[in-house]
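This view holds just a subset of the chains, kept in their places.
Per-chain numbering from 1; labels A, B and C assigned in written order.
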Amino acid sequence: MLHTVNKSPYETNSLSSCLRLARKGHTILLFENGIYGALKGTCFENVVTDALNKYQICVLMPDIEARGMRVDNVITGIKTVDYAEFVDLVASNSTVQAWL
Amino acid sequence: MKFAILVNEGPYQHQASDSAYQFTKAALKKGHEIFRVFFYHDGVNNGTRLTVPPQDDRHVVNRWSELSKENNLDLVVCIAAAQRRGLLDENEAKRHGKNANNIAEGFRISGLGQLIEAGVQSDRLVVFGD
Amino acid sequence: MEEEGVVKKFLYVNRKAPYGSIYALESLEVVLIGAAFEQDVSMVFIDDGVYQLKKDQQTSVSSGIGMKDFSKTYRALEGYDVEKLYVDKKSMEERGLSVDELVVPVTILDDAQMGELMEQQDVVLSF
């Protein structure tokens, strides 16, 4: 199952609810303002790093780059994807849930 | 694979329509079929032909119209949400005694059943919103 | 309106409070229309979405905040055979809400049960 999170973890509770309710082995894609949850050096880094033990976490690079970040800023273990790979993630998971 | 797309927000205010467009374009490029793009809530405002964005900015509405033309995309605007927000085609305008309509090329107005049908008929439904 | 007898599991995810935005109301409109398709429908209420079901909502076009109270419509869901309504346990607790304060009967799910329910779905609609 694929979960998408498009909200900043600072602004809303979407990521936190997603991390609480998704099941082990699920995949989470961070995109739009959701990419702020994928960054090193923030107050969310530990929570998200821990979540990597339970979930596969991906982040959309075009959204990372638009916001002035680069691959180097992404927490180790998070997979960077482009729109084509976003499509692949949807295709390879039987259901998609958006945490708006 | 057959995808359905749901867009919940209007053009420019939120990134939802932009992300949905990029996703749809990428899916088509990969050879997937887009069963339907359904516009709900403020998403119906993506279907107005009256926008005039700055020259150096993207044209959200035209991008959808063109993608629809090139790929025979079914762009459906929810009728109930559209009425609330002032998005009308010629028939709807006539029916409600309005002297103008504003729907853009490639979009059609229909009921919420089209969203459910898209969910039933497609292999995947992807939601873009706020 | 039936699609060659295909029955899929549809989940409606409601995470937003009523009135502050229209998502709760327009989500309900999808569920009501969708009922004609005879799919296997579930609704979950998570985070501020649980507030959609709070009893005693009081407003009308001509009083209060000037918007109509649509909370009674949740009671009509049963008549449309939409009977699987779930609320998130933690969201209820954080808000100090109990099920008897809600307009319709619901089942409370804990984190694990909610994750399991989500995983069983074919189509997830969130607004």
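By definition in this document, contacts are C-beta pairs under 8 Å (C-beta built on N, C-alpha and C of every residue); 3 or more make two chains touch, one makes a residue touch a chain.
Bear in mind that the values here come from a model prediction, so they are computed numbers and not experimental data.
Beyond the single copies displayed, the complex in its entirety has a chain composition of A x2, B x2, C x2.
Quick note on the criterion: only the chains that are shown with their structure count from here on.
Taking the mean of the C-alpha atoms as each chain's centre, chain A and chain C sit 26 Å apart. Shared interface positions of chain A, defined as residues touching 2 or more other chains, are 95-96, 98, 100. In chain B, 8, 125, 127, 129 are the positions where the chain touches two or more neighbouring chains simultaneously. The part of chain C that touches chain A in the complex is made up of residues 11, 13, 15, 46-47, 88, 90, 111-112, 114-116, 118-119, 121-124, 126-127.
The touching residues of chain A, when paired with chain B in their complex, are 4, 6, 31-33, 62, 82-84, 86-88, 90-91, 95-96, 98, 100.
Residue ranges of chain A in contact with chain C, taken from their complex: 1, 13-14, 17, 20-23, 26, 94-100.
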